[in-house]
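Every protein chain but one is kept in place in this view of the complex.
Let's turn to chain A:
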Amino acid sequence: MTAVLEISGLHAGYGRIGVLQDVGVTVAAGEIVSLLGPNGAGKTTTLLACSGMARVSGGDIRLDGRSLLRLSPHAIARKRLAHIPEDRSLFPSLTIDEHLRLCAKPGGLDVLELFPELKKRRNRKAGVLSGGEQQMLALGRALCAGPRVLLVDEMSMGLAPVIVERLFSTLREIAASSGLAVLMVEQHVHLALKYAQRGYVLGGGRVRTEGTAGELAERWPEIESSYLGR
């Protein structure tokens, strides 16, 4: 399996503050990989570094073998790397339709097929949608551009469990069928290990351990006590 996204020896941070040290993560086509770890471990920073929004001071980030370093966020987005940040960063005064019109690219998915509930509200502004609908739109906005890699930060935050399961299973189907590589940050360990094939445990800005979802689930009590300080 060849890696679509390849992060190697990454040092990154904000301003003068360094957060990540020597982080290495790979994601293959069709694979869902989960980043786990306590608050402040560097999970979000890893994603932000990939999309050009954190300062990278060492190492490399490659998409299909080509480095993304020194590209600005919009240029990275055009290389088909999509990023759904924690705050979703939707455009509250644009309607669902306008979001899709603005972001859709040839080869992208038909979002209204994927989430029929958005179809009914296609002329509503994003600002008035429910949390679940907003997350669907965020996912839809990312997918309609036909990305090679999707970064998802805390998709489950503030959402009902039913909706979360729905979003994750949709994501898994798409990854399996289209070869999309997904790197996600998830606080809920059982969710993360249920939907991901592999995972990395981060702590203090370093990768502490990694493995398949099954291995990590099995070793979880040990991981918690030795890396997460519980």
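Just so we're on the same page, a residue touches a chain if its C-beta (ideal position, glycine included) is under 8 Å from a C-beta of that chain, and two chains touch if they have at least 3 such contacts; residues count from 1.
Everything that follows uses one rule, which is that contacts and distances are computed from a predicted model.
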item	value
Chain left out of the displayed complex - its UniProt protein name, from "NADH-quinone oxidoreductase subunit L", "Branched-chain amino acid ABC transporter permease", "Sulfurtransferase" or "cytochrome-c oxidase"	"Branched-chain amino acid ABC transporter permease"
Touching the absent chain when the full complex is considered, from A:102, A:160 or A:176	A:102
Among A:53, A:69, A:114 or A:217, the residue in touch with the chain that has been omitted	A:53
Per the touch definition above, residue among A:94, A:114, A:163 or A:217 touching the missing chain	A:94
Those residues of chain A which, in the complete complex, touch the missing chain	14, 17-19, 37-42, 44-45, 48, 51-54, 72-75, 77-78, 82-83, 85, 87-94, 98, 101-103, 141, 145, 203-206, 229
